[in-house]
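I'd like to ask you about the structure that follows.
All protein chains of the complex are present and in place, except for one that has been dropped.
== chain A ==
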Amino acid sequence: MDSNDEAYILLLLSDGNLPTGAFVASAGLESFVTHGFMTPSGVTPGRKKDKLEYTIEFIRDNLTSYARTASPFVSDAHVLVQEEVALAAASGFEGSMADTMLRLQALDGLYEATTLNHVTRRASKTQGVALLSLYSKGFTKPSVVRRTEDARENDIDIRLGSLVDEFKVAIRREETHGHLPICWGVLTAALGLSIERSQFLHLFLCARGILSAGVRMNIIGPYAAQQLLLHAVKPLVTEEAKRCGTLRTGLKRRSENKDIDSDPFDGDILTYNGPASTWPLGEILGARHDLQHSRVFNS
């Protein structure tokens, strides 16, 4: 895919009107505010901070933790789908799809086990499934567009379409969960976006989602949100994408792990290079979301 094609996909995916479920998620911001965390901590006396500063601090702590937790899953799901595309292009290995499905489900299962917070789990599943629907309903080729002469390209389109559909069926049958980072990896790989772009855009959209929630909660104004997006979120997302882009879950390569029943994750990689939460306070406040007397968001 050349850079113009990639830029076009980025434009499509960063549309705030996409039905991805993000508009009902505040990623814990609402609970953070309700619990009085936009007030001085009382530990280090200093000048009074304004809401803009608290908001960017929240985004920073939240995004750092989310990047460290989710990036390995985005990368590994992306790699799996890319491999599937490569196999389809080589027009062989008809049996590879079942194997890819099992590995995607292994990733999904690990994310569920890693996400020990029912509110985050719920939000992640809602958004994940929405992304898969977006692909099958919104990004597959409509019949009005003429099929290309290239048989290989057609093969790939068909293979990707059925991979996404099968994953959706597995979620409906409750065989897997459909968590956001895995679905994001699947979607962006299916659209041909590079792994780096995919990571960057994912973190950007998460940060923007939090800012949108802040605007809707009337903590910050819409202009201030744009200001933060341009000047504060950019260095933050750049840094986290760089820091977490190389992380992996340790999901074993196909050749190393023929038997999917044994632990499909390499223990050392998972331990030292794998997902981890870096903000325990955010976990606690996020999991208390449903306890709020009144709330606007789902998470």
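Everything that follows uses one rule, which is that contacts are C-beta pairs under 8 Å (C-beta built on N, C-alpha and C of every residue); 3 or more make two chains touch, one makes a residue touch a chain; residues count from 1.
One rule holds in what follows: contacts and distances are computed from a predicted model.
Per its UniProt entry, the chain excluded from the display bears the name "Urease accessory protein UreD", taken from "Exoribonuclease phosphorolytic domain-containing protein", "Urease accessory protein UreD", "Ribosomal RNA-processing protein 43" or "Skp1-related protein". When the omitted chain is restored, the residue from A:G109, A:G161 or A:G192 that touches it is A:G109. Note that of A:N4, A:S41 or A:S143, the residue touching the chain absent from this view is A:S41. Within the complete assembly, residues 31, 34-37, 39, 41-44, 56-57, 60-61, 68, 109-110, 113-114, 116-118, 231-232, 234-236, 239, 263, 271-272, 274-281, 283-288, 291-293 of chain A touch the chain that is not shown.
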